[in-house]
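One chain of protein is taken out of this complex; the other chains stay put.
Let's look at subunit A:
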Amino acid sequence: MTTTAQDNSPKKRQRIINCVTQLPYKIQLGESNDDWKISATTGNSALFSSLEYLQFDSTEYEQHVVGWTGEITRTERNLFTREAKEKPQDLDDDPLYLTKEQINGLTTTLQDHMKSDKEAKTDTTQTAPVTNNVHPVWLLRKNQSRWRNYAEKVIWPTFHYILNPSNEGEQEKNWWYDYVKFNEAYAQKIGEVYRKGDIIWIHDYYLLLLPQLLRMKFNDESIIIGYFHHAPWPSNEYFRCLPRRKQILDGLVGANRICFQNESFSRHFVSSCKRLLDATAKKSKNSSNSDQYQVSVYGGDVLVDSLPIGVNTTQILKDAFTKDIDSKVLSIKQAYQNKKIIIGRDRLDSVRGVVQKLRAFETFLAMYPEWRDQVVLIQVSSPTANRNSPQTIRLEQQVNELVNSINSEYGNLNFSPVQHYYMRIPKDVYLSLLRVADLCLITSVRDGMNTTALEYVTVKSHMSNFLCYGNPLILSEFSGSSNVLKDAIVVNPWDSVAVAKSINMALKLDKEEKSNLESKLWKEVPTIQDWTNKFLSSLKEQASSNDDMERKMTPALNRPVLLENYKQAKRRLFLFDYDGTLTPIVKDPAAAIPSARLYTILQKLCADPHNQIWIISGRDQKFLNKWLGGKLPQLGLSAEHGCFMKDVSCQDWVNLTEKVDMSWQVRVNEVMEEFTTRTPGSFIERKKVALTWHYRRTVPELGEFHAKELKEKLLSFTDDFDLEVMDGKANIEVRPRFVNKGEIVKRLVWHQHGKPQDMLKGISEKLPKDEMPDFVLCLGDDFTDEDMFRQLNTIETCWKEKYPDQKNQWGNYGFYPVTVGSASKKTVAKAHLTDPQQVLETLGLLVGDVSLFQSAGTVDLDSRGHVKNSESSLKSKLASKAYVMKRSASYTGAKV
């Protein structure tokens, strides 16, 4: 479903692909799946007003919205079945079998809806309308809330500082797979919409994996991805509690720019990147004088900064001051004559601090008896999406109890000091409440940005009758808005005595003080127009400056593609480094022995006759023989960066260095000895051809210093011997120049696949292509492994010239040079994996041990979230057909 946008408007506008969690519409299906109802949803007002602004008012941008349809509900059939229909499980049980035509029809209706919105709202003097710019992501399936589970039950609590110790592992795993699929479905949809030069803007924590996914998908394009995080980002101490912490971070850093609501969130994020991904970051100030970080990951730079979201102030003011609202304000005012009105509006979840608010109010009434009977707290709590979770139910109980106890303690027959409304309220009521309030009380315990606060300040900025101008705002310091509204009365919601005192103080402010406060506050309210434009213009800026930057980010390894290629390939070659790739780096090299899981996987890989597996390591023969060769003779081994080789399924080692003059060793040894005595803790490792000076056990500074010196000294004479001096991880190695992992790779690739190697023979580049490997997975983490990658890249270029028409369906030759490990590394590899753990997962995927959705990759999904053409996809197709037939039968039957 590609768009057919007409660019016949006079000015070509920048296209924006706006990815939101959910389209701002609620879809209701009638009984027959052919009649549906679409209405606007509430919630996330800031984001939706930004969408609206881009849609109708912006002349600069052409917006395309990509979003999930949200849970599709059914309108009740008729009054008689209504009872049955309202059972909550009904929503989960509905399999939602929609035919292709129905889906297309719905899509068109959605797009028309956006247009008709526009016609209603704007005058026709605007630029030409953009049609077909709503792109729903279809994920129809039973139990539609599944797509939310991971985001709402795992990520959301952690990001709001709630640790949830009791979710069971198996469940979490399934939630995660759904989360990955959710992101993949977006990537797929964006793939249909995207055109070169588009800016992709991703919103919020449901789509944390999407940036990297897009980077994988559009590997060669200079794609611009911005991400805005609406929720808080927690301190690393909390973030690291997530089991998938690395994958999430890795997913997010695929973006070019990651933006948060305030500086402390961005700081937390950067510190997580530093600790978990081992990234580096440079801090500076941006043009609006807030902190900005340049985080270097996988060879590219990610800009991390903050830009508080705003509200549509003009629209609010327009809506809030109408005749209709005036009359409503008056009636509220009359109902609570001579009483101060305190307003609270929150979503009722555990971080909005409704409980804290009530307790503070209780304390206030207790501490200041003179205010009893003089004050009313009107608290409007809107229900959350998952209203039936035990946490919400518990919270409801708490709130109810508190309300009751306050009302019974301080109320009387005809007056209750707390008026609690647990419902969604219509906008006009909300606005009139904002207008009538003498005080607004926001005590949230954590939130990203509290738009109620912004809207309240906006409404109060306007002169009107009833003495409502400039009434004060009490704001929790834990809310993201407190960083914006610096002049509000800021409180610590956990300290109810302090909040009570602040309420008293706020109610006692005189007119002048109030207007003073308001005038300061009003200036601080960001508008949504500003926010949208600033975000987009700085992204655009980045886009243009990116062009002259040569540094390209290495995307994560696209594992589904790898798997597909693996399945189709017949001559597969695996080239693995050992330390840091197959096992984690440890301080004592002797301790890095293979894990049982690694054995199992290698065994399975070896079992396939199409596979040739080589371990190419810097280690010596003894170690490799003992831990790998001895147990899995099918492995090919190469020791000491290629000086010694043992062919696949062969026992004997071949020494490639026999013919070389080794007199240099004495000389180098002398120099190294000298440095060893000078550097306590360092030592020399004597391999058969190479000499390595290790300094990982020394005082780091001293070690590094001497290493530098040693290198200089060695370089002064090694050229004469044709030696190479290499910097490794806390070591310096000297070896003959021809000994190099790259040389091995060359030998292995330019070789008849599956035939024994003649190690001493030279390389022939005349082999026919169909005797050489058609799948090469090369994994390494070290500096020395870069030689392998480089060699593979060279071969690829060479093949491009030689066999331009023998590429596979992905447009390459099946070469996968992949670097493993820290994000700060520079590499020539084409893709990355974060750690040896992920390496095992990837290999596990190839042998069928691991789910495809363990980590994100580009997978084609059908409209139900199954892999396209997979068994389950076909099954559901059949079921869908059967369902349609049955339904039409019963429908016609009913008609008859």
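We take it that a contact is a pair of C-beta atoms (placed from the backbone, for glycine too) under 8 Å apart; a residue touches a chain by one contact, two chains touch by 3 or more; residues count from 1.
Throughout what follows, contacts and distances are computed from a predicted model.
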Task: Chain excluded from display, named as in UniProt, from "Elongation factor 1 alpha-like protein", "Nitrogen permease regulator 3", "Rab proteins geranylgeranyltransferase component A" or "Trehalose synthase complex regulatory subunit TPS3" - done: "Trehalose synthase complex regulatory subunit TPS3"
Task: Hidden partner chain, touching residue among A:172, A:513 or A:727 - done: A:172
Task: Hidden-chain contact residue, picked from the options A:102, A:219 or A:235 - done: A:235
Task: Residue in contact with the excluded chain [from A:40, A:423, A:463 or A:497] - done: A:497
- [ ] Out of A:142, A:285 or A:755, point to the residue that touches the absent chain in the complete complex.
- [x] A:285
- [ ] Consider the whole complex, including the chain that is not shown, and state which of A:38, A:103, A:332 or A:366 touches that chain.
- [x] A:366
Open item on the list: What does the interface between subunit A and the hidden chain look like in terms of residue numbers?
Closed with: 161-163, 165-166, 168-170, 172-173, 234-238, 240-243, 264, 268, 285, 289, 350, 355, 359, 362-363, 366-367, 394, 397-398, 401-402, 405, 409, 445, 477-478, 486, 492, 494-498, 587-588, 590-591, 593, 595-597, 705, 837
